[in-house]
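For chain A:
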Amino acid sequence: MTPLALYTAAGVGLFAVGLWGVVARGHLFWKVLGINVMGGGIFLILLAAPPRLDPAQADPVPQAMVLTGIVVAVAATAVALGMALRVAARTGLPFLEEDAGDPGSGGGADERGRE
Partner candidate 1 sequence: MTPVLDWEILPLLVVLSSFVPGVWIMFLQEEQKGLRTTLNMVGAVAKVLLVGLMLQGVGAGAAYEWRLQVLPGLELSLIGDALALLFVTLSAVLWLVTTVYAIGYLEDSPNRTRFFSFFSLCVTATTGLAMAGDLFTFVIFYEALTWATYPLVVHRGTPEAIQAGRLYLIYTLTAGAALVLGAVWFQVEAGTVAFAPGGVLDMAAVEGAPVRYFSLFLVLLAGVSVKAAFFPVHGWLPIAMVAPAPVSALLHAVAVVKAGAFGVTRLLHSLFGIEVAWEMGAAGMVAGLAAFTIIYGSIRALAQDDLKRLLAFSTVSQLSYIALGVAFLTPMAQAGGLVHLVHQGIMKITLFFCAGVLAQTLEVKKVSQMAGVARRLPLTMLAFSVAALGMIGIPPVAGFLSKWYLGVGALDAGAPWVIPVLLASSLLNAAYFLPVIRTAYFDEPDPDRWTDRGHSRRFEADWRLVVPTVITALLALLSGLFGGIPWSPLGWAELIVDRRIL
Partner candidate 2 sequence: MILDPVHWTTLAVMGPLLAGLLAMEGRPRAIRLGLVLGMGASVSATAGLWTTVVREGPLRHPLGGWGMPLGIELYADGLSVLMLAMTALVGSAVSLYATAYFGDISQRRVRDSPAGRGARFFAPLWLLLWGSLNGIYLSGDIFNLYVLLEIMGLSAAAMVTLAVTSKATVAGMRYLVISLVGSMFFLLGVALLYTVGGTLSLERLAQLELSGPLPAVALALMTVGMAAKTALFPIHGWLPPAHAAAPAPASAILSALVVKGSFYIMLRLWVHVFGGGAREGLLVLGILGATAVIWGSIMALRQLSLKRLIAYSTVAQLGYLFVMFPLLFPAGGGWSPDAWSGGLYHALSHAVAKAAMFLAAGSMTYAVARDDIRAISGIAHRLPMTFLAFGLGGLSLAGIPPSGGFVAKWLLLRSAVEQGGWGWAVLITVGGLLTLAYVLMVLRYAVDQTEEPPEFRDVPRRMEWAAMGLAIAALLLGIRATETLSLLEAGGIVPWR
């Protein structure tokens, strides 16, 4: 198993775990965390990218990408956490599902029936 395959498999695994965290868990913190885990998985794949010019030298592009990605991820996490706090403050609960929870509430579907 080449390192690339290994890293890729691990990265995809992490990505999947992260995705699971985002979609399966209602708590917003989990969601934010999940997104970060997804990002981590991707960075793992990038790190193992094959050298392009000189087989002995790592390709600098993926490294740069990972670095940039981390910066972006931090920023996104900050924004997301800030907004999650605001959600908690406004609705009293750090969840999204309550809004969209039961079918027939929250959506426009039943507005006619309700009003």
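Everything that follows uses one rule, which is that a residue touches a chain if its C-beta (ideal position, glycine included) is under 8 Å from a C-beta of that chain, and two chains touch if they have at least 3 such contacts; residues count from 1.
If you want to know what made the cut, all candidates are chains of the complex that A comes from, given by their letters.
Keep in mind it's a predicted model, so treat the numbers as computed, not measured.
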Identity of the candidate that touches chain A (this complex; choices 1 or 2): 2
Candidate 2 contact footprint on chain A (complex, rising order): 4, 8, 11-12, 15, 18-19, 22, 28, 31, 35, 38-39, 41-42, 45-46, 48-50, 52, 59-62, 65, 68-69, 72, 75-76, 79-80, 83-84, 86-87, 90-91, 96, 99-100, 106-109, 111-112, 115
